[in-house]
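Below is one structure, written out as structure tokens; the observations come after it.
Missing here: one protein chain of the complex. Every other protein chain is in place.
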Amino acid sequence: MDDLYREVIIEHYKHPGYRGHLDPHDVQFADSNPLCGDHIEITLRTDHQGHVADARFDGRGCAISQASADLLMEAIIGKPIEEIKQLNRQDILDMLGIDLGPVRLKCALLSLKVLKAGVYGLGEASDSLVE
Amino acid sequence: MDDLYREVIIEHYKHPGYRGHLDPHDVQFADSNPLCGDHIEITLRTDHQGHVADARFDGRGCAISQASADLLMEAIIGKPIEEIKQLNRQDILDMLGIDLGPVRLKCALLSLKVLKAGVYGLGEASDSLVE
Amino acid sequence: MLDVNEIRKDFPIFQRETKPGTRLIYLDSTATSQKPLLVIEAMDAYYRRSNANIHRGVHMLAEEATSLYEEARVKIARFINAPSAHQVIYTRNTTESINLVAYSWARANLKSGDLVILTEMEHHSNLVPWQILQAERGIELGFIPVTEDGLLDLDEYKTLLSRGPKLVSFTHMSNVLGTINPAAEIIRLAHEAGAVTLVDAAQSVPHLKVDVQALGTDFLAFSAHKMCGPTGIGVLYGKMELLEAMPPFLGGGDMIKEVKLRSFRTNALPYKFEAGTPAIAEAVGFGAAVDYLSSLGMDAIAAHEHEITEYALERLEEIPGVNVFGPSAQHKGGVAAFTLDGVHPHDVAQILDQDGIAVRAGHHCAQPLHEKFGLPATSRASFYLYNTKEEVDLLVSGIYKVKELFG
Partner (left out) sequence: MLDVNEIRKDFPIFQRETKPGTRLIYLDSTATSQKPLLVIEAMDAYYRRSNANIHRGVHMLAEEATSLYEEARVKIARFINAPSAHQVIYTRNTTESINLVAYSWARANLKSGDLVILTEMEHHSNLVPWQILQAERGIELGFIPVTEDGLLDLDEYKTLLSRGPKLVSFTHMSNVLGTINPAAEIIRLAHEAGAVTLVDAAQSVPHLKVDVQALGTDFLAFSAHKMCGPTGIGVLYGKMELLEAMPPFLGGGDMIKEVKLRSFRTNALPYKFEAGTPAIAEAVGFGAAVDYLSSLGMDAIAAHEHEITEYALERLEEIPGVNVFGPSAQHKGGVAAFTLDGVHPHDVAQILDQDGIAVRAGHHCAQPLHEKFGLPATSRASFYLYNTKEEVDLLVSGIYKVKELFG
């Protein structure tokens, strides 16, 4: 029907492949966007080579935030942690295949912010992680 | 040359007839307009019928403030005090024969404000006296 | 009745298409209203012909600018039936007006333990200034609860009043529930209890006939941008004796009568509270906005909005999965905040936007109220003098499209 809600987004929102919580895990982090109540938790397991062995997200929020979390999990499994640290805003937009205004961008980037705060082992997730 | 500085104003400014200070006096009051530094003092003597027997102003300031003070003194001599209490902004504008914007109006009305505060025996001169 | 088709022609923005062939359906006036041409042109003409700094200026432009600035104040004073234009203080917006009371009146009058009564439906602008004071001074905050159907619980209010509050500060109309609170009664009860009152009229002055003398309130705050006027200007109205007794807030040019190196004397009202070069062009625009609203009549505007709102509530409630918050149309201004089951309000708003329908999604600066209802966010459609039933129909079809997409 329209550009922003491409089928892929609705699909990943309605039928996420990576929703869940890994226990045990090597990395865990959660944050929310108080403005719209989006909330994302991410758990990861790494292998002995420093690659992501498995990853899951959990949370609630809008289609953009949840679909981008699901797409992000899909993308990082098998990748080296060092590579994940390099991911940026454009990578997320490429996965979603859309352009977003400033407000929705926050929704789209929440999962990346949570992921990076987790792999860097930070105490707090900051917007500067995804700039 | 131009409307606002009618000859009468320049004349009364340059050659005031009622500049001075009466001693003894029955009424004395002074006030200034801090915005432009205009300052007016008025002294009056009344006769036993409650008329103004004599009046003088002293002070410094712009032509409008000084000329209107001089014109005002001229106008009140011989008048009953009760009549002076009725004088208002329009009376001053009529004496000056001009129309004034809000800033210069303050200059023109300073002497009336001082006069009324004096004859009412007030502690402070308020703008509401000349509204 | 309003001739809405004629009114729409007064607003240039309605000629806009959001994309080729899609016209703008603006349902976000509670956030900010659109501006009629005469308001835009009043400011334009000010800058093209009369622009100068005001007061103290002797030249022609300065006098013109001063007159325009002060005439607007007189218009606004009449619009709310203030006894005198000296009681109309220009601020940036409702928020600054409330902060002015919090910084000047409240810091001079409230001490640790003093009770300030607010409500659970307040906008952040009428919460945070008091929370700052709570942290700084130790004042106490009490909240009139909101009932399930979105009304203030006046019994609880009376209980709070028995604790001897110093201030009751409340919204005249909720920007989320749309609830029009019984302001006159709240004020009367507050005064009986010896409290001062502040009305957040950000949503009422634009939509209803508000008469400060009939209300009897001590303070009242509103913003131009929500009532067809420009951004950057608002008003604090106050009772003369309160305003006169209050210490100054911002210090600087214009608010003084006299300045020495180490001391100053304050100017008369309203200038005492207007430090520095004010929003002059904006005051001119505000005056034009008030003229515009007055020419149409606030009662006619309110009646039109009521009709649209009734219709909208009816149509929205027919949609399966839609829940509208707040009271029935009878107690409500032109606001419909709603949720759609299974779809996040942001997604609703964004999908509607693709058909040119502008609604807002989020907590609308009333987070505690949303929390009370267990929601992080709602979508909100709001109506003003230029909205039509046809636009409500388009909103409804838009929501059906959203349902289909997420079906």
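Worth pointing out:
Order of writing sets the labels: A, B and C. Residues in every chain begin at 1.
One rule holds in what follows: contacts are C-beta pairs under 8 Å (C-beta built on N, C-alpha and C of every residue); 3 or more make two chains touch, one makes a residue touch a chain.
Not measured: the values here are computed from a predicted model.
Contact with the chain not shown here comes from a single listed residue; of C:280, C:302 or C:337, that residue is C:280.
Where chain C meets the chain that is not shown, the touching residues are 12-13, 16, 18, 24, 26, 28, 31-32, 34-35, 39-40, 43-44, 47-49, 51-53, 56-62, 92-96, 98-99, 102-103, 120, 123-125, 127-132, 134, 141, 143, 223, 225, 230-233, 248, 250-256, 258-264, 275-282, 346, 349-350, 352-353, 356-362, 365, 367-368, 371. One chain is missing from the display, and on chain A it is touched by residues 34-35, 101-104, 127. Even with one chain removed from view, chain B keeps its contact list with that chain: residues 1-5, 10, 14, 34-38, 61-64, 103-104, 107.
Throughout what follows, only the chains that are shown with their structure count from here on.
Looking at which two chains touch through the most C-beta pairs, you get A-C.
Remark: chain B and chain C have CA centroids separated by 46 Å (rounded to whole angstrom).
Rounded to whole angstrom, the centroid-to-centroid distance between chain A and chain B, based on C-alpha atoms, equals 79 Å.
Touching two or more other chains at once is no residue of chain A. Multi-chain contact residues of chain C (touching two or more other chains): none found.
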